[in-house]
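Apart from one protein chain that is not included, each protein chain of the complex appears where it belongs.
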Amino acid sequence: MSALLEVRDLARHFAVARPGGLWGRRATLRAVDGVSFDIEAGRTLGLVGESGCGKSTTARLVLGLTPATAGDIRFDGVPVTARHDGDWRRARARMQMVYQDPLGALDRRQAVAEQIGEPLAIHRPLTPRAERAERVAALMDAVGLRRDQAARYPHELSGGQRQRVVIARALALDPQLLVCDEPVSALDVSIQAQVLNLLDDLRARTGFAALFISHDLKVVRQMADRVAVMYLGRIVEEGAPDEVFHAPLHPYTQALVAAIPTLGRRRVRTTLRGDPPSPVDRPPGCPFHTRCPVAIARCASETPALRHDAGRAVACHLAAATPFAEIV
Amino acid sequence: MLGYTLSRLGRAAVTLIIVVSLAFVILRLTGDPGQIMLGPDAPPSAYAAFRRNWGLDQPIWVQYLKYFAAIFEGDLGRSMRDGRPALEVVMERAPITLAITGPAFLMNLMIGLPAGIIAALHRNTALDRAIMTVSVLGFTVPSFVMGLTLALIFAVQLRWLPSGGSDTWAHAVLPIATMGLIGAAVIARFTRSAMLEVMGQPYIRTASAKGLPWREVVVTHALPNAAIPTLTIIGFMVGSLVAGAVVVESIFSWPGVGRLLVTAVANRDLAVVQVILLAIGFTMVAANLAVDLAYGWIDPRLRLKPTPTGA
Partner (left out) sequence: MTSPPLAPPLIQLRDLTVEFDQGARFVRALHGVSLTLARGEALGLVGESGCGKSITWLAALGLLGPGARVAGSVQVAGEEVLGLPDRALSRIRGGRVALIFQDPSSSLNPVHRIGRQIGEALRLHRGLTGGAQRAEARRLLDRVGIANAAQRLDEYPHELSGGMNQRVMIAMALAGEPDVLVADEPTTALDTTIQAQILDLLHDLRAETGMALVLISHDLGVVADMADRVAVMYGGRIIEEGPAEALFAAPDHPYTRGLMAALPDLEGPRRRLSAIPGAVPAPDRLPPGCTFAPRCAHAEGLCEGAPPALRGTGRAGRRAACHRLEALVWTGLAASGPSATARPAEVARAEVARAERARA
């Protein structure tokens, strides 16, 4: 049985002009460079990585908000393109996005109830007003907003409340796929917990699949059924969250996990030096080899493929099914 | 930096060509120079001769091409009034206009910039409100109203200054004041916004936190950053001065290029009008080019940024 969302060898390249010479030198920014994954119906895939790894671009590609340079995206068997034709517009009803900045994602001049009801007005214009109002009220209840907040404007609500509005709007048409791009990064810890619990409850109730993107590994571990770690446009490791985070195979994942300061555990000194290279200057071979503490000669010339084995995948010449610590 | 400069120059050239072309077409479509120059009572043959003489009997696109061809040879046409080269007619009046626009521009800067900066540094105090109130007046009052009002007060009522002509330096005071005050008001307002925006930036707090005395923070950190948007306005003011000169010179009977333009348009003295428009266009384009280049010099981010060129 095929998955709800199938992504194969997805790539998104940008032509950029770099400083130098009269007109600038041409270069290619490989934002996403050969990414493949599946999301089953009702399951959540977490996408983690640092800035420049391509996770936000992947989100936009999956939703068809930006055209792919190469690769294949299939949603429920149907290819996803970025052409704004009738099919694309109809697909909006089945896949939605929750954004990082709730204030920016909402129209400042419309009351929130109106914005929650807008998808219904667009895709189901024949619904009678009363029914639409009822649905909006039900959505507001579901996300924990009070009825009296319906006439409020976004700037009159708190950050957490705004994000609830964004979620309510995204769920208005019962989408099958929800793409969440750093949905709680802009929120305080206590509000973050509320919104995460809310997303969890809603998922249990309505059964949507989700692509959950975050730089915060702890949040992803809390929310995802599977997780993929991205670095410079490629997936370097994939698997169940507890497996990937407790016994990481890829040196980058190991560094990432070790770098997180957590209560109750003294952080080990980081071994990663320098800044990640820019996606314009991708090193040849394995993109991580310039910062990898255990890189060998082969890593500089040959790009490792993502090898799948027993529910886990890793793109590293040195990693095997056994935990990495044994090799070093 | 080179690419930046060249592209700006290229754009400037294109702008000039468009300005001249538009003027050319519009002038020839409205009114008949022959009628105006010779009066309504001349015999038809005189009109015909006039038109032949000045090449007005040719199709418009032929006139256009001939005009541009002539430009490349340095010939910008002749005044229909006295047959003198149009360029000469205009250039002899240019210093007279500069005699009032130059000082007015200086006045804009020397009053407007400090006023704006002081208003920003004393935000929401009585001083700030006073400066902003006065600046609104300068902003909203059109130059002819300002000019006539000043003339009314200082020339008619108080009799301190003459109201028209250009014989003595005293005659220049009112025209300069008119243009100077209006421009200063605009610059004060924009400088204030630019300063306020900059003062709210995190790096100003860093500069203070480093232990820099307040005066140094303002002068070395805030002003250079506030200069960037302020330059835009200054560039714009140059254009505004040029336009303002036309009105002000007419009000105060100041015999500069502005007055000349008004008469030339009334007389449909085509070549003179074209030359003046070309000169105005050139001045504005040069001013904006200078501003653009200044940006590149002050703001290092503009020099080196890599830009996406497409998917």
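Labels A and B are assigned to the chains in the order they are written; within every chain, residues are numbered from 1.
Just so it is clear, a contact is a pair of C-beta atoms (placed from the backbone, for glycine too) under 8 Å apart; a residue touches a chain by one contact, two chains touch by 3 or more.
These numbers were taken from a predicted model, which means no experiment stands behind them.
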Displayed chains contacting the withheld chain: A, B
Touching the absent chain when the full complex is considered, from A:Ser36, A:Gln100, A:Gln192 or A:Thr290: A:Gln192
Absent-chain contact - pick from A:Ala41, A:Ala150, A:Ala259 or A:Val280: A:Ala259
Among B:Ser143, B:Asn225 or B:Asn288, residue touching the chain not depicted: B:Asn225
Where the unshown chain meets subunit A, residue by residue: 50-51, 158, 160-161, 188-194, 196-197, 200, 215-219, 221-222, 242, 245-246, 255-264, 266-267, 269-270, 272-276
Subunit B residues that touch the omitted chain in the full complex: 201-203, 205-214, 220-221, 224-225, 298-301, 304-305
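In this section, only the chains that are shown with their structure count from here on.
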For subunit A paired with subunit B, centre-to-centre distance based on mean C-alpha positions, whole Å: 53
